[in-house]
Each structure stands twice: as structure tokens, then as C-alpha cells.
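Only a single protein chain was left out; the remaining protein chains are all shown in position.
A and B label the chains in the order they appear, each numbered from 1.
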Amino acid sequence: MIQPAKPDLITVNIDGKEIAVPKGTNIIEAARRVGVDVPHYCYHSKLSVVGNCRMCLVEMGMPAVDPATKAPVIDPASGKQRINWGPRPAIACATSASPGLHIRTTTPIVKECREGVMEFLLINHPLDCPICDQAGECKLQEQSIGYGRGYSRYIEDKNVKPKRTVLGPRVMLDDERCILCSRCIRFSKEIAKDDVLGFTDRGSYSTLTCFPGRKLENNYSLNTVDICPVGALTSTDFRFKMRVWFLKQTNSIDTESSVGANTVVWSREGVVYRITPRENDAVNDTWMADSGRALYKRIREGGRLESIRALGSETTLDAAVEAAARLMAAGGVAVVGSGRSTVEEQFLSRKLAEAARAKAWLVSRVGEGDKILVSADRNPNVRGALVTGLISALPSARLDALAGEIDSGAVKTVVSVGEDLSAAGLTAEQLRKVSIVYLGTHSNPTSAAAKVVIATLTEFEKHGTFINQQFRIQRFAKAVPGVAGATDDLQALSRLVAAAGGPALGADVGSLWPAISSEVPALGTMSYASLPDTGLLVDGTPWAGLPFIEGPTLHFQPAQKEAAHV
Amino acid sequence: MPAPEQFRLVFKHIDEAGYTNDLACYLRNGGYEVLRKSVLRKPEELVDEVKKSGLRGRGGAGFPCGVKWTLLDRKSGKPIYLIVNADESEPGTFKDRYIIHNDPHQLIEGIMITCFANKVERAYIYIRGEFPEGARILEKAIAEARAANFVGPNILGSGYGCEIYVHRGAGAYICGEETGLIESLEGKRPYPRIKPPYFPAVLGLYQCPTIVNNVETLCHVKHIAERGGEAFSKIGTPNNTGTRILCVSGHVQRPGYYEFEVGKITMGQLLNEVCGGPLPGRKFKAVIPGGSSAKVLRFGERYKGKRKVGAEMIDYDWALEDIPMDFDSLQMIGSMGGSGGVIVMDDSVSMVEALANINAFYSHESCGQCTPCREGSLWMKKITGRMVHGDARPEDGALLKSVADQIAGRTICAFGEACAWPTQSFIAKFGDEFKAYPEAKKAPRADGVPELV
Partner (left out) sequence: MMNLRPETLRKIDEVVTHYPVKRSAALPILHLVQEDQGLVSNEAVEWIAARLELQPINVYELVTFYPMFRQKPIGRRHIKVCRTLSCAIMGGYRTCSEFQRQFGTGLGEVSSDGEVTVEFVECLASCGTAPVVMIDDALHEKVDVAKARELSEKIKAEAKSAAGTR
């Protein structure tokens, strides 16, 4: 692989600290790298620059040179080149690194600028903290403590604006809290491509709104809630449910599609309260779709399986495994793995298929790609199944060939890892004819017809990895304990592998991975522990010729120009 | 020393008996001869003449016009636009109105010469919405000029062509700010742009190189093209060349517009001789020399220091009446020449109420884009409003100054200075009146002193 060219590096000086950054780096980012916080509201690294909050005002200067000779002008006192500091402070967000740029953030003028802006933002701001969801993650709170004057001189009446406006099905707007930074407007226009928000009236009476009758209802509306620096835009789903400082944050992956947007799952005492995006500049920037955030509701809803059943009655894992082993020993086994299983589960599924001398199948899920962060492939991990060798061709939506083998009697037992066979085209008769061992999270016709059912875990309740459309392997962690009565998937699968006569393999990610990296060539150089939070690219060339269905999304261009679905 | 005579260059035909705003009248008075000659010259020559002339913008900033034209990015390959700033909204200013309504062809000729000099093929006249008659007059004048080949394709057979369109505003002062104007012309909310990077000379209208010039400035361009830049530079005073139209309003006997060589008339000559002095029984108290954004001056104060005259630094020790009405002198003594709007207040005016009136204007006109101006201008208005109509506190003056200090220099555009300078200067010059106001306002209001807010 050709190494990327080294970017031009420029040296800038921030509060006396020198740092070399790529040409064009935004000064706020450069300052962050040397541990200097430049407070701001309207700036966002993924949106256009507007420079309207004025919070990031800093002193800027350039080294002095003699205009005629271009020789550096030396300050006799310090012996160093004199810096010509600008007469007025300038905004850092609109400035990119240029050679020799000097920034000062700790001088009295900068302190006054910040105190001034903070005071101005607070004079019309309602005292809503006790009832505002943003408390604890509110930039106004943080920056008033860090940079504000600490007391109020305002004795006039505050502006009154509409409160508690339903801006859309998932977003609530409180106009009095809005500091008019315009992040939400820029996001809706530039990223979500839905230019639906705007400001009406003018001056201090400016108000964020939609045109009467329109709503903020696109599938990315909740990102405006994430980026709103104050509690003006809040999530209706999360409203009044929990204070953020009680929540534990766990890194996870959105399983809605093969985009694999990086997420954070927020939970407390075993209950998930919300999902927000996690920054990954190679996959999803700082965004995710609203529909992916709602997936945590599946932990409790939709008919969760909560026990192990074998031959009609609740039982232990041992008994269930033994019953499954007896079924498999009779021969004619098929293994239906899943594009929603983790890489580790798919590896074990393959091992099971090998041990039981079974063919392995996968079911595809196709939807319409939205060209942003939801791809056409609604399975998060088809590529994991390819890479682990569980399958070698792309799956189809229906299992017609398997149905035929069931009809002909060639297949007598199906082990399904989370896939509802009736949704894949099998008839109720076929489900009755064949013996089913079902591992899954939610009840469905297949689990109802199964002879052995082992309740397993959702992605929020276990560890694992997925390989996304970019062939990037990404790790996610367990956020909450599994429902009582559910068994860890790797536990169940490794027991089944052994019971089918296969090798003894680890029952958790840590002990399983050595086997994975030694047997799966594409993952040969990796270890679970060393996977970075932003994932690692896997060499996907062995599968480059397959007709993947995804079209372009943010940070992804399909290899072929034509795609079956866009 | 007695006041000089007016030098009616741009306002030559304003108030002239029998002068009408149609093309025929303009032609009878030698109109479009300068354009005829100009299109036969090299465009760069004309730019040079304007540079030599030392013409400074007449819209308020006083920026050298020739320098502004030189900054244009002529290499980008993008079309170059001229925008005529006819949004005259600076309180106290009333000069462009008369050019537009009474002598529109002078403006059109100035526009066409400017366009030819800068290879502009499309110009927009952004005229304030409150001049509906003016817009109609301009459209009619442009149509007449087009019919006579002074505007449009192939001007006077030269092969050069340029269109002029009239675009009406709708009542926003911020559209007078050049980048606010550009945003408004593009059909968006007139939020001024951050500079850098959006300097109009490089990234202006539709992100193309753009010149924005005031109406009066463009009329001067015609006279510069006619006389030559060098000759023009000998009118007025060094670095403050040409003439300017001073608009005097408020408490003088003869308010109105007067065109003088820049710097050749003093404040005292203007107000006492030309405008006839204060109203009967009254005394001058304060004057704002350059539109309401300029810092106020107090009668009775003196200004001392050293200033450059030729190659030397010489002392000056001026009473307010001695200040020459030019950009540099007014800036030197702590105010500005601005748009030339001279607002005179006599001893019947309460400075607290006057400031309350000014603050109400700026808070109403603030576009609301950036924090200091948006919140600060309204806060200042609420303070002065409360002082006049509610409880006034002696410390309110200090609070006002402190708020204004947090605005100036911290905003996206010069509106921050425009709304802060009145407050800062009123408190600086009349701070005693603000401190005494809580008591003073209890006295019954004198008859004939109108409310200001």
C-alpha cells in the first residue's frame, strides 16, 4: 500500500508553546493539541464557519520584518524577533495556521472579551438550569464558570420568546435558551440536506423556527440536539428522564446498516437512556441517523426471549446443548448465520458448520440508502461473515435453496443464529418439518417452532466487533447486563461447537481472538485488545469482485460505479 | 475669518430653477460628454486618475476610492460587479436623496465611467425601500440612457457594454454595510460577512470580485474623469481632497445641505454663519459631526495636540468652532467625518434622552448575527429607556459605558462601533448630566421641549 504523502507542516505559537500542524489547520484545533482551550459556541469542526458568537476572540500577531529588507526585527530586550500584535482581537475559528502565526489567550484583553460575551449571552437567557436537560453538558454553564465574570449586572426585563415548541416529532425547541449560534441551521442545510430551519425577526428578537406548518423531521434531526451548545434543542425521547452526570458512557456501533456509525450508549444501573454519535472522522464524522438511536428500545420491547427452552420446557444450558447435539448427530444440518452477528459469533458459527458438516447460509437485508449515514445494506456485518469464511458469496433475502433441501429431506436440522426463517421465505410447514435450534433475542415464528431455544444478547449487552462497508473492523463494548435468563452468544455457540464434535474454543472475546487471528488470514495481524477506538481497515481485496449493494454515503464510495441499490 | 463660498460640484444643479431630472435636460447641460471621452481612454488610466485624485469614500468610512479599486481581484476570471450603495440610512444624512431624485443622470454617468474603468459588465443600484419615487426615477433614467446608448450593450459604439439594475431594499439600516448589502442583494438575510476571508474585492457578490461605492463618491468619479485626478486633488485639502456635501440638521436657523471643499470650512463657520447660528434664545450644546455613529462633541471643549501639516508637526489648540470639517481633523480630535451628517443639539436637549433615542435606533437596526451587538445594543436601549421612563440610577452612566466598551472592536462589522460610540462619547462628554439625571428628571418638563423616546 502506498503511504499517504506527509502533509505540509507549519509551526505556530500558542501562548508561548510551539506546535507544528498541517497547513490550514483551524486555530481552535491547533490550540486543543497543545492543551489550550479556546472557548466557542458557533464553531463546529464539521460545519461552515460563521464567526458569530465572538467567544473565540484571541490576540493574534505575526513576526515583525523590515518592510524593505524582509529581515526580522529583533526586540533588543528579549533578543527574539518582535511580534506585531494586532490592534484588535480576532476570531480563532476563522483563522487557519499560517507560518509564524502567534496567538495569545491569557492576556487581560482576551479575558475581558470572554467575560463580555458571556455576560451578553446570559442577560436574556432564562434561569432554566433546574429544569433544563442540557444541565451537566451545557457549554453555557461550562464557559460561564470558566470564563465568565461570575455576577450579573442586568436589572432590565429579559426577552420573552416561545418555549416548549414541538419543532418536530423528536426535537423540542425552547427559543429563550437559544443563543443564535446557527449550528442547527447549518447542519440541516449542509449535512442533512434539509434546509428547514431559519431565524425570523431581527436583533435580539431573532428566533429560531420552521416555516409554519413545516417540521424538523428528517432522519438526522437529533444531531441538532447533540450540537446545540445549550438546552434550546432537546430530545423529546430523553426529555426529563435522567440527569446526564448519572449516566455511564459506553462505546458502541450503530447496527442499523453497514455504515457502522460510531456511537456512545448512555446507561445507568442497567438501563439505557439514550444513544449519541461518537466522533470517527473516517466513518461518520460526528453524526448518526435518528433511526439508529432508537434501536436501544429493542432491549426491552418487541417480545424479548428470556429463557432457555428444550423440547417444550424451560431448562439449563447443559440440557439444551445436549438436546441440540442429539439433533445434529442425526445429520443433515444447516447453519443459518446472521449479518447481524459479531465477527466472533460468525467465526464460531463457521466452526459449528464445519463440526456438523453443515452448509452455512446468511440472509440479506436491503433498504434504500440515504447517501448520508444509512446504507442500502441493513446488516451491519455481512463482511464479517465473508472475512471469517462463514460465507463466500453475498447473501440473498430468501433461503429458497435451503427450503428446497428441507422439502427434499436433505436438511433435517437447522441451527439459526438470530434469523427468522419465515421472514426468509420458509413456510410454516417447512418450519414444522425441520428441527430447529434457535439462538436469538426476540421471539418470532422460528423461535416458536424451535425445539431448542437459547435466549441471547443484543449488541448493548455484549462485547464484539463488526466489519463495516469500508472493511473497517470496529469494536463495541457491553453497556448493560443482559436480561435475566439470556446467555452470552459466544458461550452458547462455543458449547454447541464442542457438542457437535468441534474443537474447544474460548467463550469470550479475549480468549477467542487468538484462534480468530490465527485462522482468519485477513485478521492475522490483529488482536482484540489492540483495536483502536476508531477501528482498523481490513484488507478486503479477496472480496473486491463481489457485487456489494451499497451506494455512496458519507466517507464511502463504492468500488464499482454502478450499484444495484442506491 | 468668514466662511468660504459653497463649491457646488456634485450639487451644481440641485435647486436650480428649471432643472429637471430627464435626459434632455442633462444633455443640455453637457451631460454624458465625460462618458463619451472616457470610453475612448484606457480603463487603467481612469483608475489611475481616481488614485491620483485622493478621493475618499463619501458613505461614511472615508476609505480611499482608488485604493479600493486597486484591491479588486482582476485575475480570478470571475465577472466583476459594481454595487451602488444608495441605501442612505445614516441618521443625519440627506444628500444622496437629492442626487437620486433631482440629478439621476449624473449618478448614472459616474456609474458608467466607474464600470468602464473596472471592466464591470453589470451594476446594481441598491436603493433603500423608503425611496420608492427615487427607484422609479432611476429606472426611468436608466431606460432613457439605454435608449441613447449610454447604458447597455455597445456603449457609444465602443464595444464595451454594461447593464444597470435597480434593486430596492426594505427598511434595514444594516444593508448600508457593504457585506450586509451583498447578502441582501443575494436574497438572504443581510448578515454582514466575516472579513477575512470575505473581502468584497475578492469574494463579494455571488463570491465574485465586487466594488461597493456610495452615490456621492460615484458622482465625484465623473468630475475626476473630467478634470483629471491631479486637478481634483487640488480642490479641498491634502489627503482630504475634493468637495463634500455637509448635511446640517437639528437646532440651527438654516438646516440643509451645503457643499464645500473638504477641510476649507470650520465647524463654527458652518453652524454660525452658513446655518445662521442657534435658534432664538438658545445656545448650542452638542454636535454630532458625521452621522449618528460618530462620537459627539461638546460645545465649550477644547482640543490640543500636534498635527502634521506638510512635512512638519505643528501645534493646534482648537475650540470646537475651530475644527476644519475634514476626515483627518475630525478623527484627530476624537470623532469622525463619517457621512457628513451634522446633527446639532441646543441647551433644550437632555443628553440622556438624546442617547435613549439613538440607542433605540441601533437596537432596532441590529441584525442580530453576533453576540455583543445583538445583546449589547438592546441592553443599552433598555437602560436608557428605563432611565427616561422608569427609575434612573446615578450609576447607570458608568454601566452604559461598560456595556459599550464590551461591544466596540469585538463584532463582525462596524455596526458594533456605530452603536457603541454614541454611548461611549455621550458618557465621556456629558457624564455629569447622566449622574445628575435621576434628580433632574423630577423637575417639570419645560414647555416646547419635545419627547425624544
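Simple rule for what comes next: contacts are C-beta pairs under 8 Å (C-beta built on N, C-alpha and C of every residue); 3 or more make two chains touch, one makes a residue touch a chain.
Owing to the predicted nature of the structure, the values given are computational and were not obtained by experimental measurement.
Enquirer: Can you tell me which of B:S38, B:S53 or B:T93 touches the chain that was removed from the display?
Expert: That would be B:T93, which touches the missing chain.
Enquirer: In the complete assembly, which of B:L9, B:L23 or B:V349 touches the absent chain?
Expert: Only one listed residue reaches the unshown chain, and that is B:V349.
Enquirer: For the chain left out of this view, which of A:V65, A:C210, A:L536 or A:L554 touches it?
Expert: Final answer for the missing-chain contact: A:C210.
Enquirer: Which listed residue (B:K42, B:K75 or B:K188) would be found touching the missing chain in the intact complex?
Expert: The single option touching the absent chain is B:K188.
Enquirer: On subunit A, where is the contact patch with the chain that was removed from view?
Expert: 195-202, 209-214
Enquirer: List every residue of subunit B that touches the chain not included in the displayed model.
Expert: Counting only subunit B, the missing chain is touched by 88-94, 96-97, 128-133, 165, 167-173, 184-190, 206, 247-251, 255-257, 292, 341, 343, 345, 349, 354, 357-358, 360-361, 364-365, 367, 450-453.
Going forward, only the chains that are shown with their structure count from here on.
Enquirer: When the centre of a chain is set as the mean of its C-alpha atoms, what distance in Å lies between subunit A and subunit B?
Expert: Averaging C-alpha atoms per chain gives centres 54 Å apart.
Enquirer: Flag every residue of subunit B that touches subunit A in the complex, lowest number first.
Expert: 172, 189, 191, 194, 196-197, 363-372, 374-379, 382-383, 386, 399, 402, 406-407, 409-412
Enquirer: Given the complex with subunit B, which residues does subunit A contribute to the contact?
Expert: Residue positions touching the partner: 49-55, 57, 88-89, 91, 94-95, 112-113, 115-117, 119-121, 123-124, 153-154, 156-157, 159, 179-180, 199, 201-206.
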